[in-house]
Structure formats: C-alpha cells, structure tokens
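The chains shown are only part of the set, and none of them has been moved.
Just so it is clear, A, B and C label the chains in written order, and each chain counts residues from 1 on its own.
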Amino acid sequence: MAKKRQILVIGHNTNGCTPEHEKVAYDVGVEIAKSGSVLLTGGLGGVMQAASHGAKDAEGLTVGIIPQDDATLANEYCDIVIPTGMGLTRDFLNALSADGIVVVGGGSGTLSEVCAAYMHKKPMVAIRNLNGPVTQYIDGYLDHRENVKIEGADSAQEAVKKILELIK
Amino acid sequence: MAKKRQILVIGHNTNGCTPEHEKVAYDVGVEIAKSGSVLLTGGLGGVMQAASHGAKDAEGLTVGIIPQDDATLANEYCDIVIPTGMGLTRDFLNALSADGIVVVGGGSGTLSEVCAAYMHKKPMVAIRNLNGPVTQYIDGYLDHRENVKIEGADSAQEAVKKILELIK
Amino acid sequence: MAKKRQILVIGHNTNGCTPEHEKVAYDVGVEIAKSGSVLLTGGLGGVMQAASHGAKDAEGLTVGIIPQDDATLANEYCDIVIPTGMGLTRDFLNALSADGIVVVGGGSGTLSEVCAAYMHKKPMVAIRNLNGPVTQYIDGYLDHRENVKIEGADSAQEAVKKILELIK
C-alpha cells in the first residue's frame, strides 16, 4: 500500500487564534512532517495555516480540505487542495480523512470536527492549557458511549509522539 | 412564500434514549404539529422517532433527513424522507434546514448538530435536566464568538413556545 | 409507513428555460399534486419553479433541495426547503430523494441528476421533443450496464401516468 499516514490538525481559524496557538500549531506541523506523515488541515487561516507553514518548513507534505469550491482560497502552505464547495459541512470530511488528530485549542468548528472524529472512532490528542470548548474533554469522552478517549499532551512534541503511538 | 416554519428536534438515537427522553420528544413533536410547523428530524430512532410519532398523532407534517441512501430506513412516522447517502455528515444538513431547533438530551451526534447550528446562528432551545454533553451549554454559548445562546426550557411545551418566539 | 410518494422534476434553471418548458413543467406539477404525490425539485427557477407553481395551484405539497445554505433563496412555491450549502453537489441528493423522476428538457445540470438517478436505479420518464443532452437517451440507457431505461412521454399527463406505474 502506497498510503501515507495522514494526521489532521484542527483549531481556531483566524478569529480566535492567538500567537500562542500559532506557535504550538507550527511546532505540531514540524513534528508531523519530521515523522514522515502527511499533514491534513481545513486549509484556511489560524491554526490550519500555522501547522501547514511548519510542515512545509520541515519539508513535509500538506493537504487542505476547504469549505469553498475555489482552490485559490486555501492558505499558501497547502501542496494539495480539496475544494469541497460544501461549506462547513466539510468538517466531517476532515475527520474522516484522518488516521489521527491533534487538537490545538479551537471553538465550535473544532468541536464539530472532534464530534465527527469521535463518532468515527479516530484517535485524538489535544494540547492542554489552551482554552475553548474542547479543553474540558481532555482525558475523557464526549459521551456515554466512550468511543475514544481524548488524550492530553503538554507540548507539540508530546502530542505528535502520542498520536503516532495511538495510530500504531 | 409557501414555505412553512421548519423546526428540527435532535437527541439520542436508539442507543442512549430513555423512556423519559422519548416522552419529552413525543410531546415536543405534538406541540410542533399543533403550532402548524413542519417537524424535521434525522429520521432514525429514539428521540427522532418519538418526536415524529407525536407530530403524526397531532396531524402534523414530518421530514426525516437520514444518513443512508435508502428511504425505507427512516422511521415509520416520516412523511417525507431525504436519504442523503452522506453518513453522519448529514448532521450539518439537518442544522442548515432548521429555522429553529429543540434539543432533547443527546450525545456526540447531537452535539455535532448543535455545533453546526451554532455556526449558522440558528435559534436553539434545550430541555433542562436531561443528561449528555449539550446540557452544560444551556443558558450559554459554545464559544467566545457568542453566535447564539442556547436557551433552556423545563418542559416540551415551554421549549416549543420559546423556539417559536425566537424564530419570530 | 407515513411516507408519501416523492416525485422529482428536473430541467433547466432560468437560463435555457423556454415558455414551452415552463408550460410542460407546470402541467407536470399539477398532475403530480393530483396524484397525491409530493413534488420534489431543486428549488430554484425555470422548470423547478414552474413545476412547483403547478403543484401549489393544485394544492399539492412541494419540497425544494437547493444548493445554497439560505432557505430564502428557494422559489416562492416550496413548502419545505432543504438548503444544503453543498452547491451543485446537491444534484445527487435530489436524485437520491426521488422515488421516480420526470425530466423536462434540461442541460448539463439535469444530465448530472440523470446520471445520479441512473446509478441509483431510479425510474425515469423524459418528455419527448424538448432539446438538451438528455433527449438522446430517451428509450435507451446511459451506459452498457442498462441499469434503468429512460422512458419517453409525449405530454405531462402521460409522463406522470408512466412514472406512477414505474414506481408501482
């Protein structure tokens, strides 16, 4: 099988993304590239752009799955763009395309991706001490089904190390 | 405009749905039908089926938007079935199709619909004192953007009254 | 089962729709309503609007599944609107939601719906002597698989009569 490991990084778009989020996301992107995995993101700004930037600086391969139907609206660090034309409904495609997920803060959009990933039993690691609605679920489950635990990590390095182990 | 008011009811599928959830959902369906609104659901079991049952008993009109591509998989109380063939990604279509939403408990799937509805600024009312991940957001917001507050209600009657006011 | 018969009418949007197409589409809408079936369309202009207009004049029930995420963009004759936010990708949802399909002329968009319907083995009847790329397939098959024959009809009345028989 030619298929490469595909790791999705999710978090705030431009609105809500702090320099701290961007720094962590960039480092997560670097680590994913160094592991030989493909970085998958939603292809827009904030955490998505910072992670893609990091992956490209580390000579990785990046894919952006965007809401719009126009590939030129992806950030400049995406090697491959999937312009879905489906609006935010594309959040589910992001989750489905991931072998594992690293969460870097984020709001309601990130939470919808976490829900989708949880329902499809995708391994997830979330960086601790970044605010937003996903934070409260770290080391726990989204609901009574206990499909998959959302693991916590204290750094970009630990997050990528953990997600690689969870993917096996 | 011929368009009728469309109210979405969301909550647990068969797995996780208690008799209490079903009772409340049935009553919500009755109230929606009595208001002359169309009841929209995800078309499957549990809360979706109970609400549709209530709406049909009150001579209302019901629509089920289901994950599968086969209309016969909807519950027996759906007048109209939209078989999306998109899997759980259809959660976003449910939210987009709603003028307003009533939440009756629910787990990660319900939470994904709440996220979708929140991002598209749809009015939402959630029944209090039913467990599940949505409960904690009652009288609050999903994230810092404060797109739309999730209002609480103590009964089916109050929930439908409130959502009708919010829709205007 | 509460489910009603759902018949999809497809054809030109405003661009390409002649008064002749509109007249036939209106009559098809009337006949569908008179048969007690729900009329399903793509919810926009041209053939979609004319068929919905006819169905409403005959006191039928109409559903519009539209590309946009804003229900107010449907034509004024839709009782229920499903705003998919998926762009033209919604053509597949139209086909999946149909128990049977009546084709009233149409261009590339209509042809994409015919392809989707054919792959899902939906009964189809097309009105003869209206131009456009679907016309050539009347009384034949889209490809070597011979999934479903596209039946021809000379009038709105004959088309609806035939599709009702094919649905059984």
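Keep in mind that, in the parts below, a residue touches a chain if its C-beta (ideal position, glycine included) is under 8 Å from a C-beta of that chain, and two chains touch if they have at least 3 such contacts.
Predicted, not measured: the structure shown is a model, and the values here were computed from it.
Shown chains number 3; the total number of identical copies in the complete complex of this file is 4.
Rule of thumb we're sticking to: only the chains that are shown with their structure count from here on.
The rotation that brings the Cα trace of chain A onto that of chain C spans 180°, given to the nearest 5.
At the interface between chain A and chain B, two copies of one sequence, more than half of the residue numbers in use appear on both sides, so the contact is built from largely the same positions. Our note on geometry: chain A versus chain C, Cα centroid distance of 40 Å, whole angstroms. In chain C, the positions touching at least two other chains are 69, 85.
Interface residues of chain A facing chain B in the complex, by the touch rule stated above, are 15-16, 87-89, 91-93, 96, 107-109, 111-112, 115-116, 118-120, 132-133, 142-145, 147. Listing the residues of chain C that touch chain A in their complex gives 69, 85-89. Chain B meets chain C in the complex at residues 1-4, 6, 38, 52, 56, 61-63, 65, 69, 71, 74, 76-85, 92-93, 96-97, 99, 120.
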